[in-house]
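Every protein chain of the complex appears in place save one, which is left out.
The chains carry the letters A and B, assigned in the order they are written, with residues numbered from 1 in each.
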Amino acid sequence: MELCEQSAFVLHQMLVSKEISCREILLSLLNRIHSRDLNAYITLFEEEALKEAERVDQQIKRGEDLSPWTGIPLAVKDNICIQGKPTTCGSKILTSFQPPYDASVISKLKEKDCLFIGKTNMDEFAMGSSNENSHYHPVRNPWDPTRVPGGSSGGSVAAVASGQAIWALGSDTGGSIRQPASFCGVVGLKPTYGRVSRYGLVAFASSLDQIGPIARTVQDCALLLEAIAGYDSLDSTSLDRPVPLYSTNLKREMQGMKMGIPREFFGEGLDSKVEERIRFAIHQLEEAGVEPLEISLPHTEYAIATYYLIATAEASSNLARYDGVRYGYRTKSFRDLYEMQSKTRQEGFGDEVKRRIMLGTYALSAGYYEAYYGRAQKARTLIRRDFDQAFEKVDFILTPTAPTQAFKIGEKIEDPLQMYLSDIYTVSPSLAGVPALSLPLDIPKDGLPIGLQFIGKTLEEEKLLQIAFACEEMKILDNSISS
Amino acid sequence: MEIITEEEVRHVARLARLALSEEEVKKFQRQLEKILEYVAKLRELNLEGVEPTTHVIPVVNRLREDRGKESLSKEEALSNAPNTEKGHFRVPKVIE
Partner (left out) sequence: MDFEVMIGVEVHAQLLTKTKIFCGCSTNFGRNPNTQVCPICLGMPGVLPVLNQEAVELAIRAALALHCKILRRERFARKGYFYPDLPKGYQISQYEEPFAAEGILSFERNGNCKTIRIKRMNLEEDAGKLIHEEDRGSLVDFNRCGVPLLEIATEPDLTSPKDTHTFLAELRQILQYLEVSSGDMEKGHLRCEPNISLKKPGQSEWGTRTELKNLNSLKGVEKGLLFEIRRQKRLLESGQPIRQETLLWDEKREIALPMRVKEEAGDYRYFPEPDLVPLVIDEEWIERVKRSLPELPDDRKKRFVETYKIREQDAQTLTLTRRLADYFEEVVKIHSDFTLAANWIITEVLGILHEKNLSIGDLSVTPARLAGLFHLIQDETISKKMAKEIFVKMVESGKQADEIVRVQGGQIRDEAEVERIIEEVLKGNSEEKVRYQSGEVKLMGYFIGQVMKRTDGKANPRMVNEILRKMLEGNPQKSGVQKK
């Protein structure tokens, strides 16, 4: 196995035992990146990463203690700010923008000597489920380059799935970590809203956005979450609760646990091949002593409508700051301020972003607030209640992550509503603010991964990771890599 | 009857400062119409007495002390700007 295909956990052991150098890990990754063009990265920090690796290797030589994160190369979605590095959000409007600040998760990882390899491609402003909405061109699915990797964290996920990164940070608003994780066959976790600081994550929909870990193993996923979770005084919505040692508390007795199978997630629109694999996984968990319970999340059918109204309304406001005054792109010719702003935004934003700004602006505009945004906020309450009630009866909820496997590039781009509907299984947990994790199942004969979603109670990431870890041990899932 | 007219699309585009082309106005009218038709399903719900969710977390009163933090240098503040002059951000005149 090449170094770039190893887990962070194993690489750490190898570094500690001086079996390998940090430079070797990095070179292995760079080799993979340059030999296989998936368009996963927007910016690579090649030289700087090599210097950083050199520094880590000196540390090792001096016999200094290494943290489990030291020197393990990490890819960062390009909507998370790293000081002095371009942050494009996959948009033309942020051309040449370099934040003079670190996102709080980046500060935390810098303290742990993590090594940043580059910024990954994404749907513009994290709006999309296919990564086709990037100003820097689509990312390709490593399992089939004619297919999408999913979105919006498509670059991060494709990099991890193909050995172009050991692990990565993504962001998830309505499924942007989990859906691509499902399409590319990696482990992706959306934490509880507030578990990870949003400071320095370029906002899409503030009441839904969360940064989360993407990795090839459950343990790596747990380790990365451990590094980024926790209270941050810079984010008023971050939760002031202790962070468990996720990566060391992975073992758990499965016998007697109750899993909820929501009937609304197994209806129309679910691809039969996907359903078959999910049913088989349920069967395997049952064999391991987990008790399945059919449950209902009755407001599921309203989740997409609710989500798209709330997310676009917040986005229309969050994206108002891109006006060509203080940073980013500015149109070349204009007569006055109004024209400068309108043309800058017209030229700087892509189609999907404009569509969502339009929808969100409309939903908040005079006379329509109650009918759209107000109603959606109330519907969100009902969706949250569904989960509260379900968790009175079960320990966790099991669903497919996405209704289908990865679709073809261009297949849904002409029909935005169809694209929105493919987020059907991921938006409900986002609206409820609860944690959810996508696990890669055995890859079927067609070679396209399928993801299983575990949804947990607020702040029960630890339990989700334990369940996922048990699945890994039972070989329910497939950690294989597309090389 | 249409939920959203082309004229409304133009109005919303002005509100959002988007200089849409006429082609885009037509396209967005069509697409937004379809989306709004879909989200209208929320009208089926009885939402009487249901509190809106603004935050999913039960946190209140996140306050900071009135203590100073270092500001950016002028150079840092202006470093990303498309047009600056004399330590200011320069913008075109407000109304033609």
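In this text, a residue touches a chain if its C-beta (ideal position, glycine included) is under 8 Å from a C-beta of that chain, and two chains touch if they have at least 3 such contacts.
Given the structure is predicted, the values throughout are model-derived calculations rather than measurements.
For the options A:Phe45, A:Trp69 or A:Phe97, the residue in contact with the chain missing from this view is A:Phe97.
From the options A:Tyr327, A:Phe349 or A:Tyr420, the residue with contact to the unseen chain in the full assembly is A:Tyr327. Where chain A meets the omitted chain, the residues involved are 79-81, 87, 89, 94, 97, 99-101, 103, 198-203, 205-207, 233-237, 313-314, 316-317, 319-321, 323, 325-327, 337-338, 341, 361, 364-366, 369, 373.
Although one chain is not displayed, its contacts with chain B can still be listed: residues 11, 14-15, 17, 54-55, 57, 59-74, 77-78, 85-95.
Note that only the chains that are shown with their structure count from here on.
Those residues of chain B that touch chain A in the complex are listed here as 4, 8-9, 12-20, 24, 28, 31-32, 34-36, 38-39, 41-43, 45, 47, 50-57, 59, 62, 64, 72, 76, 79-83, 89, 91-96. By the touch rule above, chain A contacts chain B in their complex via residues 96-98, 100, 193-194, 207, 233, 236-237, 239-240, 299, 301-302, 304-306, 308-309, 316, 320, 323-330, 334-343, 345-346, 349, 354-355, 357-359, 361-362, 365, 372, 374-382, 384, 416-417, 420, 431-433.
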